[in-house]
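Note that one protein chain is taken out, while the other chains of the complex remain in position.
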Amino acid sequence: AAFLAAFQARIDAEEKIEPKDAMPEGYRRTLVRQIGQHAHSEIVGMLPEGNWITRAPSLRRKAALLAKVQDEGGHGLYLYSAAETLGVSREQMTEELLSGKAKYSSIFNYPTLSWADIGIIGWLVDGAAIMNQIPLCRCSFGPYARAMIRVCKEESFHQRQGYEIVMTLMRGTEAQKAMAQDALDRWWWPALMMFGPHDSESAHSEQSMAWKIKRFSNDALRQKFIDATVPQAEFLGLKVPDPDMVWDAGLNDGQGGYRHGPIDWDEFWRVVKGGGVMNRDRIRARRKAWEDGAWVREAARAHALKRAARKVAAE
Amino acid sequence: AAFLAAFQARIDAEEKIEPKDAMPEGYRRTLVRQIGQHAHSEIVGMLPEGNWITRAPSLRRKAALLAKVQDEGGHGLYLYSAAETLGVSREQMTEELLSGKAKYSSIFNYPTLSWADIGIIGWLVDGAAIMNQIPLCRCSFGPYARAMIRVCKEESFHQRQGYEIVMTLMRGTEAQKAMAQDALDRWWWPALMMFGPHDSESAHSEQSMAWKIKRFSNDALRQKFIDATVPQAEFLGLKVPDPDMVWDAGLNDGQGGYRHGPIDWDEFWRVVKGGGVMNRDRIRARRKAWEDGAWVREAARAHALKRAARKVAAE
Amino acid sequence: MSEAFVTALLELADDHLVLGHRLSEWCGHAPMLEEDLALPNMALDLIGAARGLYARAGEIEGKGRDEDDLAYLRGERAYLNCLLVERENGDFAQTMLRQLYFAAFMEPYWRAAASSDDPVLRGIAAKAVKEVAYHIRHAGEWVVRMGDGTGESARRMAEAVEELHRFTDELFFSSPAAEAAEAAGLLPVRAETRGAWEATIRTVFAEARLGWPAQVWAQQGGRAGAHGEALGHLLAEMQSLHRAHPGAAW
Partner (left out) sequence: MSEAFVTALLELADDHLVLGHRLSEWCGHAPMLEEDLALPNMALDLIGAARGLYARAGEIEGKGRDEDDLAYLRGERAYLNCLLVERENGDFAQTMLRQLYFAAFMEPYWRAAASSDDPVLRGIAAKAVKEVAYHIRHAGEWVVRMGDGTGESARRMAEAVEELHRFTDELFFSSPAAEAAEAAGLLPVRAETRGAWEATIRTVFAEARLGWPAQVWAQQGGRAGAHGEALGHLLAEMQSLHRAHPGAAW
């Protein structure tokens, strides 16, 4: 109990916890789960956008999308490394992903059905991710916080890029405008769901707040996102697909904000639990990559061993 | 020797040899080789045209092409059956194809690079095949002759269809006309090579003629084909890619015919021996289908055994 | 009304074209020569039905769109096929199960369509009902062979069920357009075919020693153009040549 109090005092003093520091098992477990989930989201998140790399409509966009998807892989790599400082291997985490034991962000269980999805994902999904992640740059666990600083920098670039894709579409042909609106219609609600259940339903929130793993509630972040995004949509000439959305001067402590209509949490839980149209496809794609690559990883290991043995023999 | 003479007498009397009849080993071997090669050609021949089924530019053409490729499979089936009457199993022949021991028509080692190839293949390649095959309808070996009658009927239908595809292109846009001419430029010489080496270089010809497996020489059939095809090309507005081609009133016993320029036999032999750009791809595709399908064929066998066993048990 | 009927005909036509296209991908690559004949055969039946349905839809629509305009110039979001038919071929087990699921639905559907108020549809149905009976037989026999074959084939069949069963519910779902056409007596009521479908599938599964899947997440969305990611690639390939030469005749 004294240890717990001392730990909490360090947290409260905004000290960073480092891998070699003693930490409560629950703290460690929460971080492993959250960082792992976050890493998996980056990896699985390569798939929906990767779906359009081969069809990108201009070489400039093709290169930018490729670079973006590559960045996501890079984020996965930092995050797996951060989790590894807590004593779980990447292999272990990968197996948990492939077996369905570990989760990833449910947004990636939606399919990308048009080029506009690439713009909308950059703008909304990366936008929502940033809202979630900026506070994580001040997370109490040092390696996670440092990884998030790099991640956030790249994500804002992606978000601007996504916004620009949508803007280009909205300045384009009627078909392009329709494509953008259609994509917004499909991604709007899933993007709002990215912040997780309402605070009243959120399982891990309170303890995470105390440990300063989390700094804002799901609903507060969601509101921030909405308030930032709705004017952008208006500027672009897009209609947010929420008939109940109204300006409410009383929100945000009287500074006003957009009040949204009810979120379909049944759909949220259904997709989280595996019922989205792409859940199986996503895991299958990851599993296939992993299994097809087994011989390559084995070859690399075998070769490294041979090399080491030869070096020893030569010495 | 008395047997050989009696056999030859039957042949000379235009009697059909049937599977159960006694026959010289050389006759049997020649037929097995030729029918097998012919069957393999039908099977491998499904690939170049199959390459355009998924991209056929209209539903009518898609259906017709699918039906055509299916017919080729059907021809393969008759021919394997005809060869089986001589005591070689389809499995055995397939393995010889996949190991590279058995040959197939070298024309299928050229790639199909545009939709016009589908038209040109129907017109020229099926056209050349018919020239080769019509005499085979009178082949001395009964099952082969009967298979060829069915095959030839379908092939003439395919040839007309191919010609019609080319005609449609030649009545179309400039791009379509160019596509047709380009396809003719690529397929003309390989089509001429389908009749095999010049008579002076042809290994198996003489004995096959005596046995009435073959009835016309390679050069005679090639000439027939050219004389039939050149006027069709002219009618279509296409230019045969042979600068040396001239009308020669002395050809065909003074009835006149088109004298062609020199054929690049080095290319012919190179492709026959495995040096065409598609040889490896064709065999790989067949091998993949065969290997991927192994578990299906096994399941069918296992199920048939179970069924038979249950039937016995129930009796 | 006629607008709804056009939409409902497109749903049906897209089902047939997309599934026919998928089957045609096998051509030349099947596990045995007999299937190199059987698969295109079924593909031809399906594409044939699609052509009739597109032509009828274009005719009723009256904007001069012919079968190729409807097949080649609509994008992914305008395609209205159910999700089942667009699924990638997978292995032979998945291809045959998909075929069985679809054919077992279409058989009672086409039978009921014999009393459609639309004479053209009656004609299409009369032809298709015979074809689809063969598809049930052929695909059903294979499901039995593979389900009750070797250990590997049984495992693959079970996996196919797990993979595809969740797309079968959508077969019985009528879009608003379909509902309107059903109410007008132009099309059979999709939901009413469920009994016959389930009877067929249960019979085959029993013989194939396949369990009925316990709990599945039923998927739908195709009738609203909300597809999975596979359809876009299929259409990109299918439409590539046609779109590269706008207005050309073939």
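For reference, chains read A, B and C in written order, and residue numbers begin at 1 within each chain.
FYI, contacts are C-beta pairs under 8 Å (C-beta built on N, C-alpha and C of every residue); 3 or more make two chains touch, one makes a residue touch a chain.
As the structure is a computational prediction, the values presented were derived from the model and not from experiment.
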item	value
Contact list for the unshown chain, restricted to visible chains	A, B, C
Which of A:Leu77, A:Ile149 or A:Ala220 contacts the chain that the document leaves out	A:Leu77
Absent-chain contact - pick from B:Gln37, B:Asn51 or B:Thr94	B:Asn51
Contact with the hidden chain (one of A:Leu59, A:Ala249 or A:Ala313)	A:Leu59
Omitted-chain contact residue, chosen from A:Gln8, A:Gln92 or A:Thr168	A:Thr168
On subunit A, residues whose C-beta touches the chain left out of the figure	43, 46-47, 50, 53-63, 66-67, 69-70, 73-74, 76-77, 80, 90, 115, 165, 168, 171-173, 175-176, 285, 288-289, 292-300, 302-303, 306
Residues from subunit B at the interface with the omitted partner, ascending	48, 51, 55, 111-114, 182, 186, 270, 274-278, 280-281
Residues of subunit C in contact with the chain not shown	75, 233, 235-237, 239-241, 243-244, 246
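Everything below uses one rule, namely that only the chains that are shown with their structure count from here on.
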item	value
Chain contact topology (line, ring, star, complete or other)	line
Centre-to-centre distance between subunit C and subunit B (centres being mean Cα positions), rounded to whole Å	35
CA centroid of subunit A to CA centroid of subunit B, Å	57
Two or more partner chains touched - positions in subunit A	none
